[in-house]
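Everything on this sheet refers to the single structure shown next.
Just one protein chain is left out here, and the rest sit where they should.
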Amino acid sequence: MSMAVALLAAEAGAGQTMTPVATGFFFYLLSALAIISAILVITRRNPVHCALSLIVTLLSLASLFLMLYAPFVAGVQIMVYAGGIMVLFLFVIMLVNLERALKEEQFNKQWLAGVAVALGLGALFFVVYRNGQNLFPGTPLELPEAQNTQQIGLGLYQNYLLPFEIASLLLLVAIVGAVVMAKKRS
Amino acid sequence: MLQYFQSYLRQPVTPGEAGNYLWATIYVLAVIIGVSLVVLTMNWGERKALAHMQIRLGPMRVGPHGLLQPIADAIKLLIKEDIVPAGADKPVFWLAPVAVVITAWTTLLVVPFGRTHAITDMNIGILFMLGTSSLGVMGIVMAGWSSNSHYPLLGSLRSSAQMVSYEVAMGLTVVSAILMTAMNDSGMYLRHAESANGLAGTLSMIGIVQAQATQGTWFVFKFFPLGLIAFGIFAVAMVAETNRAPFDLPEAESELVAGFHTEYSGFRWSLFMLAEYSGMVAVSSIAVTLWLGGWLRPFATVHGRRIEIPHYWQGGALDFASALLPALLFFGLALACFLAVARMPKLSVFRLQTVGLALFGALLGFVGVVLLAPPVRDRVQDVFWFGAKVAVFMYLYIWYRATFPRYRFDQLMRVGWKVLLPAGLAVLIATAVVGVVL
Amino acid sequence: MKPSSGDGAGRTFLDSSELVLNMGPQHPSTHGVLRVILKLDGEKVLGTECIIGYLHRGVEKIAENRTYAQFNPYVDRMDYVAAVSNGLGYCLAVEKLLNVEAPPRAQHLRVILAELNRIASHVLWLGTHALDIGAMTPLFYTFRDREEILKIFEKYCGARLTTHAFRIGGCIYEAYEGMEQEVLQFCDFVLPKIDEYEQLLTTNRIWLDRTRGVGPLNGRDCIALGVTGPVLRASGVKWDLRKAQPYSGYEQFDFEVPIGENGDTYDRYLVRIAEMRQSVRIVRQAVASLPQGPIMAKVPKVIKPPAGEVYVSVEAPKGELGYFVVSDGSTQPYRVRVRPPSFVNLQALDTMVKGQMVADVVAVIGTLDIVLGEVDR
Partner (left out) sequence: MELTTLHYLVVAAALFIIGTIGVLTRRNVVVILMSIELILNAVNLNLVAFSRLYNGLHGQIFALFIVVDAAAEAAIGLGILIAFFRNRETVNADEIDLLRW
């Protein structure tokens, strides 16, 4: 009971603002989840498992967005990818001949070159981050979470109106394109 | 302890917002246990209600009037053999029911059972709910695919197509509700300047209910009949979204045996059932929150636009009566139990049942007494009204199931894309226009 | 992977675009043990193949080792939801061989029971058909009302399902006391119930969507496939054996033969509903004009028909039920061949569902009103 009172007192001090606990723990948990499942995406033999791992990655990234006080992006991430990746997943189910795919070689002949390129990229990142460390101040500023959605809305309809419209056009083109492409030519 | 309890009860915000982890945890547990209880009750209630609609009695043997039937069923399901088909993709097969339950329960994270009775209030509440509930289809597809059988596969394909297409109509009507939140009490759009004081349109579930309180109307009556149409579309899409009759094609018994969970048995199967009913609670909660004023009681605004619940003797007669309602409901249930006790045959074989029913009635009566106690009454009223509105939807689900034949797949798609989607778009545009013109 | 149709590795959904779905013999809506192999393109049916015989009991062969009277109960086991009509057809066939005719009172009793049985069969069909299409509740209503008919049967002959109500040469049981009143009461009881079913279904939007234009069959196809009964009449062909070649005194009764226009599932539903009403009409007339007199014709104790062959068909609830009985002059039939309506109607399944959806297969199996006991015999 005394502990509970102490907790309450702590709260009273904290007031209305969020007091994140164990952010470090959650960050490491989520990023480990994201990276491990990302590795699974590119290594699993069974494409269905790849797609499932991809979803885990995307969901952990959505949680990371939440930790970065970007709730709207997180919500969109969940919604769009739940729908979009869902479709991807279904196509995997329908398209890929599993029995054949499981027996086949999973990586192409240039895998060595690919890994080399990727490692080079990694080295580049390493150098950039090492040297640019002081570009990124240690503790990021607190961003008020409230009104995030409203501000994004205002941003989209004011500063970014043209890109926004172009994006909608892009989606339209994509819809038409996908339908035309997938239609059976009889 | 009591002091602590009371000081919590005075807290004006949800535990999530307050950053109170202890209470947040308690709320999470309460919601999970509460929803599980609702599922058990629904199990019994659905069978009873369906039975009485179908001139049957329904469960009568296990406990008085079959009250213990859901528990007996739960035990049966738990101790049943757990069969995994030989050709199944085992990890996915194992994960699917878990994924379904997790997504169904995650959705309940932002459901506002009352002003402070939500686990947390999110800035993106409704978006979060729609997103997570649409994730539920993942589990279904996983189940259907991993079973390595034709019926589940067809069921899960149907399910995913159905959920994806009805989500669109659902989303559109939700947007029109969100538009409605962005208006002040005379129906005008709030200027940007006004939005600074937190009165602008909102995606937060609690904010949406508060907007209805401020505007003095439930959104179902807003811009009559626009709100009503939008609500109607949502009410249809929501049934399709939860794969219930008449849109229960994914588990269409007469065609696909049991659809995506054909190959599941025992505990895993019960997880699917749990998720289905939790999903029903979740989408009903969305409907209640968006259109039917959430925890606000009917005619709450007769005495001015009041959001806070007045104390016992302060409000008008209506306030007083409605404050007593939760307790009265439980007293009524207790009375029904005692009536049933009186009607029980006076035979020795029925003695145990009679005593059990009497005890159950006494328990219900006791709950009623507790609900009368002033501190509890104030806090519980919100939850009561929310629960009552959700219960109406739950009953509607049962009613649909008893009444309607099942749609065919192409008809389902036609209804979704050619009826609900254009109607939803029209309502959305009309809402936007009316909001400006009025 | 899974969807590949088994016609070779490396073929999947999109290119072969064929999914072979095995429906039954253990399936909720194949009405017993019918097995249908469906070739699907997504949800669209490309072709079907019916596999029957899971309930084959060799009824026709059994007949060759039983006396004429002994075989009588066996026919009840074919179409077990319309046992009375089965028995009627068999008795009529043997009577024709013997060249006797049941006395008028027996004929009237036979008509009453056969028409009650028609209502029972149609009512059961309606319940299960609605259940196939997803409407759960009508099933319980129809079973409630069928129960009343079964009660009458039980009182009359002691059995509810496999009645064995008739004997060669007439009926063995006299109408029990108060049977006329009970039957008339039932007639008054069932008409409002039929209205109730119609209220539930006839104008129900989803029901209309699910049945209109589903499994269409025109009159020409019907005749080509040998389809009879309500299915034929729903396609606009006015062919009812009770009118076309009356038996058991049907010519005395005034009733109509309801026909449909489009020959789709909805019309078949309407035709059957209308037939129930007509059956009530016939039953009322039969009870009103029930003559007094013997119920059994003079039939020798040992039935030994002269050598010869005879084909007699009756209008069973499901269509033309024919018995081809060959006698070699002994006490046992030389050969009995049954023309079961369900079996012949089932032939139409492929024609009806081609190009339709999976869900329609279920609806069409339901609308054909098959009983596997009769299909497989």
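Labels for the chains are A, B and C, by order of writing; each one numbers its residues from 1.
As a working rule, contacts are C-beta pairs under 8 Å (C-beta built on N, C-alpha and C of every residue); 3 or more make two chains touch, one makes a residue touch a chain.
Given the structure is predicted, the values throughout are model-derived calculations rather than measurements.
J.: Touching residues of subunit A against the unshown chain: what are they?
T.: Spelled out for subunit A, the touching residues are 23-24, 27, 31, 34-35, 38-39, 41-42, 47, 50-51, 54, 57-58, 61, 64-65, 68-70, 72-73, 76-77, 80-81, 84-85, 87-88, 91-92, 95-96, 101, 104-111, 113-115, 117-119, 121-122, 125, 129, 133, 136-141, 143, 148, 151-152, 155-156, 159-160, 163, 167, 170-171, 173-175, 177-182, 184.
Please note the rule applied: only the chains that are shown with their structure count from here on.
J.: Measuring centre to centre, with centres taken as mean CA positions, what chain is farthest from subunit A?
T.: C
J.: Mind having a look at which chain is the central one, using mean CA positions?
T.: B
J.: Indicate the whole-number Å distance between the mean C-alpha point of subunit A and the mean C-alpha point of subunit C.
T.: 62
J.: What is the distance in Å between the mean C-alpha positions of subunit A and subunit B?
T.: Each chain reduced to its C-alpha mean, subunit A and subunit B end up 30 Å apart.
J.: Of all residues in subunit B, which are in touch with two or more distinct other chains?
T.: Within subunit B, the residues that touch at least two other chains are 145, 153.
J.: Counting only residues that touch at least 2 other chains, which ones in subunit A make the list?
T.: In subunit A, residues 93 touch at least two other chains, as defined above.
J.: In the complex formed with subunit B, which residues of subunit C make contact?
T.: Listed in rising order, the residues are 2-3, 19, 21-22, 27-29, 43, 130-137, 139-141, 144, 201, 204, 206-207, 209-210, 357-362.
J.: So in the complex, which bits of subunit B are touching subunit C?
T.: Listed in rising order, the residues are 50, 53-56, 145, 148-151, 153-154, 158, 245-246, 248-249, 252-255, 257, 401-411.
J.: List the residues on subunit B that touch subunit A in their complex, please.
T.: Interface residues on subunit B, with respect to subunit A: 1, 3-4, 7-8, 13, 17-22, 89, 91-92, 95, 122-124, 127-128, 130-132, 134-135, 137-138, 141-142, 145, 153, 157, 160, 164, 167, 192, 195, 198, 200-203.
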